[in-house]
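Removed from the display is one protein chain of the complex; every other protein chain stays in position.
The letters A, B, C, D and E name the chains in turn, as written, and every chain counts its residues from 1.
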Amino acid sequence: MRGFYIGRFQPYHNGHHEMVLTIAEEVDELVLGIGSAGDSHTRHDPFTAGERIMMIAKSLADVDLVTYAVPIEDLNRHSVWVSHVESMSPNFDVAYSNNPLVIQLFHEAGVEVRQSPMFDREVLEGTEVRERMIDGGEWESLVPTPSSRSSMR
Amino acid sequence: MRGFYIGRFQPYHNGHHEMVLTIAEEVDELVLGIGSAGDSHTRHDPFTAGERIMMIAKSLADVDLVTYAVPIEDLNRHSVWVSHVESMSPNFDVAYSNNPLVIQLFHEAGVEVRQSPMFDREVLEGTEVRERMIDGGEWESLVPTPSSRSSMR
Amino acid sequence: MRGFYIGRFQPYHNGHHEMVLTIAEEVDELVLGIGSAGDSHTRHDPFTAGERIMMIAKSLADVDLVTYAVPIEDLNRHSVWVSHVESMSPNFDVAYSNNPLVIQLFHEAGVEVRQSPMFDREVLEGTEVRERMIDGGEWESLVPTPSSRSSMR
Amino acid sequence: MRGFYIGRFQPYHNGHHEMVLTIAEEVDELVLGIGSAGDSHTRHDPFTAGERIMMIAKSLADVDLVTYAVPIEDLNRHSVWVSHVESMSPNFDVAYSNNPLVIQLFHEAGVEVRQSPMFDREVLEGTEVRERMIDGGEWESLVPTPSSRSSMR
Amino acid sequence: MRGFYIGRFQPYHNGHHEMVLTIAEEVDELVLGIGSAGDSHTRHDPFTAGERIMMIAKSLADVDLVTYAVPIEDLNRHSVWVSHVESMSPNFDVAYSNNPLVIQLFHEAGVEVRQSPMFDREVLEGTEVRERMIDGGEWESLVPTPSSRSSMR
Partner (left out) sequence: MRGFYIGRFQPYHNGHHEMVLTIAEEVDELVLGIGSAGDSHTRHDPFTAGERIMMIAKSLADVDLVTYAVPIEDLNRHSVWVSHVESMSPNFDVAYSNNPLVIQLFHEAGVEVRQSPMFDREVLEGTEVRERMIDGGEWESLVPTPSSRSSMR
């Protein structure tokens, strides 16, 4: 069984990581769709898709789950969003999201969506870690520690 | 050291696979950029990006190389192509291509590019396997066999 | 029951008209999706969407069928095409097409598609009438006569 | 004489309907351009173009006016907006709008524009009916009653 | 009086130059619109917009005519093309072109267009000089000599 979990991952942080660990109990494989893939260099979206792929790869190197980090560009057209992510991603059986729009779109398309009570955490931690990074504050504790196995480039 | 190898992979076939095995002797990690990611359902580009990710993942499951399969959308603007792939991909040290345009663009950007004598093979096999698939011919011998380790979805 | 029939209608000609009359036996309402809506002023696509809406409206004024002429822009992304037309069009129960790609896309989306043996006629008449228009030949017999009820603007 | 009236119609409500009835005294035919056709599923733009076509069609079934409901995509380029709507719409003789930007653009293009004192009503009712829909309030009185003649799909 | 002359200028060659010298007899100022500004690095469109600006600037440094070299991106939508170039360019009184589509579009927009008998020369020389450049042939005689006044960067 393969799951699909979409986010901007700006950056990939502990809130996301715990969501992934929770999902890992239900699926064998997981696609992490990296949304707004073309956005970078702003306060709201600082990291390129390539940088976000690396964050995810390093964080998940020790997790017992087959994962795919897939950048997905914005088409700015909600009515075709589900078709678009289904085209960019390996087939999946269930989607995971706490975003009301995403849930609605998957529901309309007949795709099973599961939620978690961690929505606020995902949003708040993203903003928090970006602000700390900008202000020179301590942000390292908010993101997963790269495993020793992963390459340290 | 990380390499970058771009192609449409429509589909990923033996010509690509041998290129990857050759590259594997020179790098520790390899990014396979899946170009024209948004194209599908045509004779020239039959498979979605998601399908091509799976082809690559299954074919490389047993290869001793850390790989990243990254879909890259066409921007139809050659002058920004290198910046675009650098944004979508994890950092890489060297690019591999036999396509003259790709080689020229990387050269202008100051990125090291390595070639191989297999260019004709890559192009001809792609067209050949697509034609056999359409005509109901025998195409399986032109693509890598999925490893027994990879999931058989 | 509402049907959906898509074409470029460059111009709307007798081949299209007989397709519509055939469809009219099976549905109460019909949406005519005008594809490549943004294209005009070329040999292949001479008429604007607005001009094609008028052709269709005038030709169908006397036909006992509720119709909707809906321009649909190209997104150049087959994987989202069905979602796109479903968004632009009133809900429909069945699609009509002889185009293999359209049939395949609707099939993948689980939408019922009906064909007709008139495919060649639709394609050949379109090219024929455009060529006659360009060469100053007699083309009027290839298109429906505007009904007397319709405004003659 | 044919008029042109553009709006987002999210949804088509009584403010729009009275504007149409007023316009109907001056023209024989009216094109209702449905702007931001590609937008849907948001608070500001909840309905798809197809849904908005149906709202308009049902509301106008009993009105003695030949009408065309035409979805028009945003090009996000004001300098070409008039050319764009003229391409997507049947020819029109006069435009109706209370939006200052629309009026300015038509004026620059030499197209006659007529206004009405109902501007505030169009804007305020749109926001009001969307908010009531979202909050579960009573919104039905703000939109036209579908005529008994129109299909009740 | 200001004229407008559009071309791809891939590269700016003697055929274009003589057209400009001819136009210079009729206007005080001339805008050279550089079409397909975003295209580069192909056989058909080798030079970037920036390179083409320089070609034109150097060739016209000694010509007694106020000129503006303006890159214009393709919108791929003929119906808005005139509005688009009018937006990107300083106001002009008359356009110069031998291209039938351009002439038709300006005509529909009510813009005066003047032609010249040099159409074939413009097209044939463009293809000829590009082919010579690619094949290592002698192409310098087909393009204007940079004036001694212009900078030799």
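List of remarks:
Basically, contacts are C-beta pairs under 8 Å (C-beta built on N, C-alpha and C of every residue); 3 or more make two chains touch, one makes a residue touch a chain.
Since the model is a prediction, treat every value here as computed from it, not as a measurement.
The shown chains contacted by the absent chain are A, B, D, E, with contact judged over the whole complex. The hidden chain makes contact, of the residues E:V70, E:A95 or E:V113, with E:V70. Among B:T22, B:T42, B:S83 or B:T145, the one in contact with the hidden chain is B:S83. Set against the missing chain, the residues D:T42, D:N91, D:Q104 or D:T145 yield one that touches it, D:Q104.
The chain not displayed touches subunit E at residues 2, 28-29, 37-38, 40, 48-51, 53-54, 57, 66, 68-71, 73, 86-91, 151, 153.
Residues of subunit B in contact with the chain left out of this view: 75, 77, 79-80, 82-84, 86-87. Residues touching the missing chain, restricted to subunit A, are 38-42, 48 (touch as defined at the top).
Convention: only the chains that are shown with their structure count from here on.
With centres set at the average Cα position, the gap from subunit A to subunit D is 39 Å. Rounded to a whole number, the gap between the C-alpha centres of subunit A and subunit E is 48 angstrom. Shared interface positions of subunit C, defined as residues touching 2 or more other chains, are 38, 40, 48, 77, 79, 86-87. Pairwise, the chains that touch each other are A-B, A-C, A-D, B-C, B-E, C-D, C-E, D-E.
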